[in-house]
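A single protein chain has been omitted; all remaining protein chains appear in their positions.
The letters A, B, C and D name the chains in turn, as written, and every chain counts its residues from 1.
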Amino acid sequence: MTAHASPIGPGPTGPGPTAPPPAPPAVSPLRLVATLGISGALAGLLLVSVHRVTEPVIAAHKQRVLEDAVLEVLAGPTSYRTLYLVDGAFTPDLPAGADPRTLDTVYAGLGDDGARLDGFAIPASKPGFQDKVSLLFGWEPKDGTVRAIRVLESRETPGLGDRIEKDPAFAAGFVGRTTPLVGVKAGRGTGAPSEVDMITGATISSRTVIDAIDTTLARLRPALDAYAAEAAR
Amino acid sequence: MSDLLWILLSAMVVNNFTLSLFLGLCPFLGVSGRVETALRMGLANIFVLVLTSLCAWALNTFVLVYAPFLRVISFIVVIASLVQIVEMAVKKFSPTLFRQLGIYLPLITTNCAILGLAIFQTNRGYGLFQGLAFAVGAGLGLTLALVLMASIRETTELSDVPDVTRGAGLVLIVAGTLSLAFMGFAGLLSGA
Amino acid sequence: MSTDARLLVTAAPHVRSADSTPRIMWTVVATLVPLLAAGAWWFGPGALLVVAAAVVGAVVPEHLFGRRGALGDGSAAITGLLLGLTLPPGFPLWMACLGGAFAIVAGKLVFGGLGQNVFNPALVGRAFLQAAFPVAITTWPAPAADWSAFRGDLLALPLTSPAADTVTAATPLGLMKFEHTGTALLDLAIGRTGGCIGETSALLILACGVLLALKRYLDWRIPAAVFASTALLSGVLHAVDARYPGPLFMLFSGGLVLGAVYMATDMVTSPVTRRGAWIFGAGIGALVVVIRVWGGLAEGVMYAILLMNALVPFINRATQPRVFGQRPREATS
Amino acid sequence: MKETTAREDLLRGIWRENPVLVQMLGLCPTLAVTNSVANSLAMGIATAFVLLGSSVLVASVKRLVPGEVRISAYVLIIATFVTVADMALEALAPGIHKALGAFIALIVVNCIILGRQEAFASKRPVGRAALDALGTGAGFVIALVLMGSVREVLGSGSFLGHPLFGAHYEPWVVMILPPGGFLTLGSILIALSWLRRRRAAAAGEARS
Partner (left out) sequence: MGFLRGFRHGVHPPEHKELTAERAIRRMPFPDELVLPLSQHAGRPARPIVRPGDRVERGDKIAEADGWVSSPVHASAAGTVLDIVPQPHPSGAWLPAIRIQVAAHSAQAPRPRLIPDWHDLDANGLVEAVRQGGVVGLGGAAFPTHVKLKPPEGRRVESLILNGCECEPYLTTDHRTMAEYPERVHLGLRIMMKCLGATRALIGVENNKPDALAALQRTRPDDLDVDIVGLTVKYPQGAEKMLIRALLGHEVPEGGLPLDVGVVVQNVASIATIAEVFETGLPLVERIVTVTGPGVRKPANLIVPVGTRVRALLDACGGLTDDAAEVVLGGPMMGNALAELDAPVTKGTTGVVVLTEADVRARDVHPCIRCGRCLDACPVFLNPQLLGSLAKRGRLEEMDAHHLGVCMVCGCCSYVCPSNIPLSQMFGAAKRDLRRLAARAAP
């Protein structure tokens, strides 16, 4: 919002006069810079301190949220490993100087022994009805089936499209389905293993989720398969 | 390419900066009494938004990776200086343009659309071109909303608006209706 | 006559054309009656109740807060009727009533009543209902076994949800958009399809529209421009990629005919200039195609008209007629 | 400057010169985050915190800051407090932080805050500045919660997350969508204007 009172308001703001306080005559530029510099430094100091206090809490929370989601869609494993797509292959090691946000990232579930590959948790996103829908889905590389899905962020229509996030029945419809998925109208499916029931009245939102999974897999599948084959050996 | 187009259209109509994200409301509710003014204000905004997007991208890529907590401060400082520099540059190189846009530039500094753009762009992790598409879309969206509101207000000025609703009340109801109408764009380019 | 005291002194002109605003409005109301009848024929008597609820919702606030005698000009009745005709047959009555009230209050009264509003009030009400109750308004109840039985959950108590287990039947546009299934053109033309109460019988609406256009109670340019631009755009798209629905389907499905004939031509919210009318109509047609083809919604007529309503002041400005004797150079100012 | 009492400084911003409902400032958050009472409350408190902090600080250091860089210094101070609030909220209530999103950071450009610094804190003693900030902050919270209540009750059928009308209530979804924000604030302003007019009319009648 601007500091300029909007003309539609009922009148000038505040009780005080609008004239600035009497400026001290001729302040040296040095003092101006110094004032700003010092206040900047103080502000920085304050921020750094607060950051140091809050950062671990925030990071831990983020980590927990991610972990929850990853483990939920992996449906089984209790630990996982983060993989980055570098030069067409997944590797757990982040190359020096690379920004992890710009790389495709998946999470490989680890079996009881802490080493065996047990499914992938894969993030996917696609523009939906209102805005981008982000989700995480668990995927079984052996037969290409979906283990579970969880919509992480969406701004779909409340009561309609947001059921992709809020309606457990919708998410349950993905479990065990073979990719690539095909959306069908609820109750109209033929029973094929790739069919997923869409939400009545929220076809666009439902299809967004399905398409996000399909396109992400289409892009990453070679690398995922290669990694799975490597791990199986 | 379709990604960039979606970002642009999304910021422009689907999630219009003003009508859906409530950014840039001050000029929308206040300054937009005349269509010409609204148009110039919108153009000035597009200009500054694009520059801001560039700066925010540069800051995010080269500076804020190391000190994310300085984000708000550095954005606001950069935007303020940016507007100052633009104002000076325009004044020097195109006095005509300055006469037309000049008075709007200071208003833009504290327009939350500019800071909003920088922050949204950062939160969504947009790259350089995505950011530019976002900025252009947002600016066009702002301009569209401003011009629509201005032309509607020119008409309602000539209507027998009851005293009770005259002013902010009516403007907000109109904005609400515009916002309802823009819901028609929901899902644009997503169903295909 | 001995004294001149009886002489009237009025300003010129001393003769006036016979048309009056109430006459225009009530004629429009009269032409809506066949549409109501068609709605009742296809969807059962419950449809009439929905329309009646919308009319009551519109008329009561107009009476309470409007100008003195504002009901007499018939415009509130039109708003209620048109809103009712754009609702699904089994729409809960309390919602229809709320929509009618919102249409009149937010769509008209806040602007100062008849003639002052910017947006078509009926569509403001419809857009509000669409945003408020997205599920109910996209629930198209399947035909009941008995013609006279109420469809859907018409009688849901105020503020409560309609029963969730309504059997639904899809609209032609929904079928096309989400299942890529067409509907026979004849069914579309006479209205033997799912859809809103008043929008299914395209031919009937057209007939009423021609009647009104002949009486000059609506500007034929607007529907003509809507149809032309819709047909042209969808024709081009269809020619490029046959997956897109063809122009005839586009024209006859959904609310396009009703919208073009009755909503877009609302005098208050459409341009006053002839050139403006063409631009306005063409814009509606283009937006309809854009929303139907690339948007997330099956139907876009309502939004297209509302968006163009918002542009009307701008269009009026831009299409001011060139004044008699004005040199072209000045005409741009 | 007209002298005001401490009581006036505190109470003024709450209703009579309510920053949102009367002065029409800070509309962006008022419309953007008030789709639930909890969000409104959090946003209001965060803003009030920034306002209080900045006012106290500005009032304390006003003699040290030269007029030329006054605005820049204020913005710096405000931005600092906003960042603190942002980080604190993210650490303490991550759910609400996610819901408010970018709008926390946008407190920086909330003109209520800069406006109070310019109009009041930079000219008055620390105590008065604090009172003024408290009053204005409270007024902001009240306006936001008013908006949030209307929108949550109608739009979700609940208050602070507690269902009010039972399972059969059909929420008016539009109220928690963007148009609902505009429509709610518009209706509130029209209602207030109507009340003011009625009161003025009544007062006029009483006099005559």
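Remarks
Basically, a residue touches a chain if its C-beta (ideal position, glycine included) is under 8 Å from a C-beta of that chain, and two chains touch if they have at least 3 such contacts.
The structure displayed is predicted, hence computed values, not measured ones.
Shown chains touched by the missing chain in the whole complex: B, C.
Set against the missing chain, the residues C:71, C:203, C:224 or C:267 yield one that touches it, C:267.
Summary of contacts with the chain left out: across C:31, C:86, C:116 or C:253, the touching residue is C:116.
Although one chain is not displayed, chain C still touches it through residues 1, 4, 6-17, 19-24, 67, 73, 75, 113-116, 216, 219, 267-274, 277, 316, 320-327, 330. In the full complex, chain B touches the hidden chain at residues 158-160.
We adopt the following convention: only the chains that are shown with their structure count from here on.
Note on chain placement: the centre of chain B and the centre of chain C lie 33 Å apart, centres being C-alpha means. The distance from the centre of chain B to the centre of chain D, each centre being the mean of the chain's C-alpha atoms, comes to 22 Å. Residues of chain B in contact with at least two other chains: 25-26, 29, 69-70, 73, 110-112, 165, 167-171, 173, 176-177, 180, 183, 186-187, 189-191.
Shared interface positions of chain A, i.e. residues touching 2 or more other chains, are given as 1-4, 6, 8-9, 43, 47, 50-51, 129, 157, 159-160, 204.
Only residues 6, 10, 14-15, 25-27, 29-31, 33, 65, 69-70, 73, 107, 110-112, 124-125, 127, 167-168, 171, 186-187, 189-191 of chain B touch chain A when the two sit together in their complex. Chain B meets chain D in the complex at residues 19-23, 25-26, 29, 69-73, 75-77, 80, 110-112, 115-116, 119-120, 123, 163-165, 167-173, 175-177, 179-180, 183. In the complex of the two chains, the chain A residues touching chain D come out as 1-6, 8-10, 13-18, 20-21, 23-24, 27, 31-32, 35-36, 39-40, 43, 46-47, 50-51, 53-55, 57-58, 61, 65, 157-160.
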